[in-house]
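Some chains omitted; the rest stay in position.
In this document, chain identifiers A and B correspond to the written order of the chains, with residue numbering beginning at 1 in each.
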């Protein structure tokens, strides 16, 4: 974590309850976790960032343009994406002047009051970047200049920040067909840090999607064998998993709208695959194929020990018009109600009793925390609950997650924190917020005499550090998976 | 708001958290909003009330008989509706003595402990009506007499109360076929207040309902043209919208069980309309027609700038037996789980990126706040979230709404408060409760150093006043819609 943890704009006790008993305990618990190394086992930082170690371009392209949380709020209040530096796909005009983008953002800084984006950006501005003026429309230019100057200095290059942030391990998320060139290049530098890939094969399971054939060719190319049937496809996936593991991966990641799991007869699965090859698969075919492939991924994970992550319930590109005009990942994904109990029953019956297997579940549907996820995680040995995700990675969202899951699942069935961010400089901000929220939550339990101070101290450390390391098998896949069997 | 804001029965700090820091901030924030004018952009006050300005009849018919919140609680505890002055449709006996109705209510006053109805009635009794005794079974008659005496005085006539309450604008909800005679009569008096209608065409979209043909005749009559096909129907609706706008309306309102939106082929839509005309439409036809008409209403709103409100998820008249015996609106409506992400996708794709259009969404399904509504409102420029509605318009309900939406959508994507009441005298009570709850919620954010005091002050004012004016385009439909485009 950055050495300078104080800034006059940020209250030392921010995010702690005002009750004096709670605050006292919160402060003291936070003292024990604030300086722990950052374990970031799931996120979307571009590996090129650290591999190339170029300076960040400018304040707008550091903090505004790539942040879909920022873009969606500004867009919701009528700011066109073009004005925020997003190029339309049709080649139309867009704002290229970073200072003007920054001003458009600074003028509407008030929109982020009470939001996690506001809290993260505060941390980034005043602690990570050391800005000395409070951001508001009148200081926009001065703050811009302050940041721009910092970005020119070597201490603000990505690898320097990685060290300053105290990152122990950073996992990226990478297509199954990725060559991992940046990971390899970075490793070859002997830089001393640990950046590891995560195996994400979603695009290869979308047999009805327009880009599927191309994606499959890419797989055949990197695997260096033709793929003409399901057996070859599964073989290639196993090969790629091994390749990822060789480059440090300990986990896979899977994003689905509906987390249906269902093993098909080998014949049917192969037929679906061939329909995909023939360009004849439809949406229903794809759903069945994906449900089957989740079973296959679980099977492989039980074998090779890679932790399987499942992010369910996002309806991607709800705003089709925005997708058409600008592309994906600009704030137009919207959650849907999600069912886990029935959808995961087949997978959990097949692999959930096996401690070699580990599944980390994420949800965007908070009603499932107490109804489905905590009861499942508090029973199946293979299951851990991921942290409050995306829209719920916030003060209130994290509190709700704790309050609705721990009474049933305990904290040892949680996966600890992960930041899930694309925004590199938000990593310390997000971990700091999470550590504060957990310190405060545990302080409340101590103040109500639900747990003792010593219990709380251990739990705080587990939530901030131990559980992430342990859940994601960061001390070795094979070792931990073997240990899992014995327990 | 009433000049007398104190009553010995009501604690000055009611509804504020006991923590001294929070309470101090809450008090001070509330001081800034308590005397702001009341903007009531959505509700169900009978326009005849102000147009005729007759004295309220008696305490029972002021506070008990017309209040479905009061009726449902008493009924749930075994009090027959007849005993509460509700006439059975079959002409059977019912209590006509208001004092006996009042006593039946006062004897069970304890049932309302901890309910918003209890809080609103406290405010009405002790602040609006100036009752000097605490209501309980032993004081029922004395309290009755106190109120009855007040109601005879001119200061307790509706228009006098309207002024005393500090109402800046009061919107009623009116059938699309309404002649707006009371609005016109009231305007003609030059009374100096602002009461505006809201265009509610639901009954005209229910092509399978028994009363539809009649409703359509009524439309043809007020529009003064025959309606024989869908084109004529749409023309009549546009005509009525213009008529409503001429009489001050800035909004439309739509109540649906399922908020499905889907544009049909013109041919299919017209065919459905004709099946309705032929008396052949069934429930499935009606659902498709309603989904299409929501698209048409959005299209018209994008054109004429009227704010479109959507109240979804109430299963009306769940208690069929009660409906048969007494009629609707007596407490027998029950919410159902409601889906917005998929159901609204077509409408939002067509109009949601257009700031000329504005949609205000309401829900009775709190699980959608953080899962669907806040993500939608924090993205689509056209969308605003209405306040916690109906069963959720309460201390805890409003708190949950803030905690689950603002982190994702911010407060600028909220519509501010509206009271949605049929009970005229509860208007100041409901706004006061909402202002107190928001002051307390913001005070909590200040006390946890999430926002600063100045931020909180601006947010409190926005939630109590500015957002309602701005959302409902009360300063002019055209102006605001144009402004929307530019932003």
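Heads up, the rule we're going with is that contacts are C-beta pairs under 8 Å (C-beta built on N, C-alpha and C of every residue); 3 or more make two chains touch, one makes a residue touch a chain.
It should be emphasised that the depicted structure is a prediction, and the values quoted were computed from it without experimental measurement.
The complex is a homo-oligomer: 2 chains are shown here, and the full assembly described by the structure file contains 3 identical copies.
FYI, only the chains that are shown with their structure count from here on.
A separation of 40 Å divides the Cα centre of subunit A from that of subunit B.
Residue ranges of subunit A in contact with subunit B, taken from their complex: 10-11, 13-19, 72-73, 75-79, 110-116, 119, 315, 318-322, 331-337, 364-367, 391-392, 394-397. Subunit B meets subunit A in the complex at residues 19, 21-22, 337, 339, 341-342, 345, 348-349, 352-353, 355, 367, 370-372, 374-381, 383, 403-404, 406-413, 444-445, 447-451, 455, 458-459, 484, 487.
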